[in-house]
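Can you read through this structure? Questions will come right after.
The other protein chains are all here in position, but one chain of the complex has been omitted.
Every chain is named by a letter (A and B) in the order it is written, and numbering of its residues begins at 1.
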Amino acid sequence: MSHHIIEVKNLDYVYPDGKQALKNISFRVTHGESVGIIGLNGAGKSTLLMHLNGVLFPTGGEVSIGEVAVQKSTLPVIRQHVGFIFQNPDDQLFMSTVYDDVAFGPRNYKLSESEVEKRVLSALDTVGIAHLRNRPPYKLSEGEKRAAAIASILSMSPDILVMDEPSSSLDPSSRRRLIKLLHSFKHTRIIASHDLDMVLEICERTIVIKNGEILADDATLKIFENEELLAISGLEKPFCMQNCPVCAAGRDVKKSV
Amino acid sequence: MYSYKVIKMHMADALISPAVGAGMLAATTGIALYSIKKVQNLENHKVPLMAVMGAFVFAAQMINFSIPGTSSSGHLGGGLLLAILLGPYAGFLTMASVLIIQALFFADGGLLALGCNIFNLGFYSCFIIYPLIYRVLVNKKPSTARLFTGTLIAAVIGLQLGAFSVVLETFVSGRTELPFSSFVLLMQPIHLAIGIVEGLVTASIVSFVWKARPEIIEHTNSAGGISVSRVLAAFALAAILTGGVLSWFASKQPDGLEWSTAKVSGSEQLASNGPIHKMLSAAQAKIAFLPDYSFKAGSESPAVEQAKWPAVNGGTSFAGLIGGIMTLLLAGLAGLGIMYVKKFRKAKALVE
Partner (left out) sequence: MPTIAESLNNIRLLDELSGQATLVHRLHPLAKLLTTLSFLIITVSFGKYDLSAMLPLILYPVALMIAGDIPFAPLFKRMLIISPLAIGLGIFNPFFDRAPLIILPWLQISGGWVSFTVIMLKFVLTALAALILVATTGITGIASALRTLRIPKIFVMQLILTYRYIALLLEEVARILLAYSLRSPFSKGVHFSAWGSLSGQLLIKTHLRAQRVYESMLCRGFTGEYNTGSLKKFSWTDLAYFTGFTLFFITVRQADIPVKIGVLITDLIK
């Protein structure tokens, strides 16, 4: 795998019921990049993400990771390198303790139990919930669940992290911890989110999706300064940039109420 | 929104004999192992589906379904629904898991009685009712009326079979004085009502899901259905035989029980009579017993019972009473003893 470059070429996806979800999506992400994917609900963000590790397969075009095409036959290899964190942590934490959930991935790779333990403890330490290792998932707060879900992917030592709305439902301090954590990762990060302020903080590059097509693919700050683009795509500036004296003429929030 | 469900079909350990418990556990384990083999060959996504559906049934059992025209409400059992959603084998295993968790965490139904409960609540709906009645009455594209009548009939029959099994298992265990006929008259009509509610609730759910997401309903082919019935008729026969053979050793004579319990717990300390001797005498007793066992009218039992427990005279009774009180006191002292030992050890650990 050549530095795990993500290559998406002319990706099309049509739902089983005939609706076209993605149209001619093309982009390239290099090693270590942090890319935000933004757009309205239903624009196709989650659908796009699910093509990156083979949960869905394109009806047209191609996805390849490190020059290995994402196909049924290559899935085991792909999934070793691409870690996917779902929107709802309850869908990912299905074992009866946090430890077992984080150990699920390494155990599937038939590692020895001592190696599994090393990885689990290291992953739990990274996200800061080592003290919760024997807790059942239903006893965790949203932030703790989110951390556990991330740990359950980290223990597989992926090179690329794909995250769907990682900061949703988090309280401010959990959110801050998450941002710090994601900022510290050296992995390639692809993050779909409505939390535009977080995207501004941790993604150098942002892709805007509208109606299944890429509207823009540029440096994050350039995207957020482009008011016309934001208006077309149904978005706003991140809150921290609204009414900003420096970049001037931010949307006056009071007027819209 | 939630109410007491007083009449449940879950059997408690207190009402069964070891032989009935062991026999039904054996039968159920056999069926479960066979089902596991069948499920392993199917697609992988079955297991999380089975688990989440099991959790759904567990939670849905708490919903109060108001019965129109009355002020009472009914509940969902779930066996038939699971069979419809997952097919017979997966449905059976899912029901088994739900019952195991209920027995362990809620003491809803005894652990020894698990075999009975899984059989009563799972086997009939998944392996008899689903293939033989539901699939026959409700074909691929049913009308609402057909769906409702088919499910209703299936649920009612399934519950009648289950209820009757409860009666049989309790009766063969011989722990309750309730005569067979009275027991039947008590159980069957109540479970007729429960069956009707179960049928209607299941049908409403299936009808809704069928219209919204038909792919959720399991579509097993009918050829598989036929062989299922044949195989399971064999299982039912095996279960009845196992239960029957083992209940030979559950003769009312204490000897037979001691023999079977000693054998099961693997102890070397058997009474002086060898095990084979016991087995033969128990078998002989059983053959003589059978006419006795089946028609026990209320008035007969005291006389019959007294004949079997000879000489319960005043002296023994008094000694028994004193001894009983002493035993409880000793148990209490032992408990206190353990508590003090623990406190002592904790204190010691703190000091060090």
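Everything that follows uses one rule, which is that a residue touches a chain if its C-beta (ideal position, glycine included) is under 8 Å from a C-beta of that chain, and two chains touch if they have at least 3 such contacts.
Remember, predicted model here, so these are calculated numbers, not experimental data.
J.: Pick from A:79, A:119, A:175 or A:237: which residue touches the chain that isn't shown?
T.: A:79
J.: Among A:5, A:95, A:121 or A:229, which residue is in touch with the absent chain?
T.: Among A:5, A:95, A:121 or A:229, only A:95 touches the chain that is not shown.
J.: What residues on subunit A make contact with the chain left out of this view?
T.: Residue positions of subunit A that touch the missing chain: 53, 55, 75-76, 79-80, 83-84, 86, 88, 90-92, 94-97, 100, 103-105, 107-110, 113, 116, 134, 136-139, 152-153, 156.
J.: For review purposes, identify every residue of subunit B that touches the missing chain, sorted by number.
T.: 1-8, 10-18, 21-22, 32-33, 36, 39-40, 44-45, 47-56, 58-68, 71, 73, 75-76, 85, 93-94, 97-98, 100-101, 103-108, 110-112, 170, 174-179, 182, 200-201, 204-205, 207-209, 212-213, 216, 252, 254, 257-258, 260-262, 264-265, 267, 269, 271, 298, 301-303, 305-306, 309, 312-314, 316-324, 326-328, 330-332, 334-335, 338-339, 342
Just so it is clear, only the chains that are shown with their structure count from here on.
J.: How many angstrom between the C-alpha centroids of subunit B and subunit A?
T.: 48
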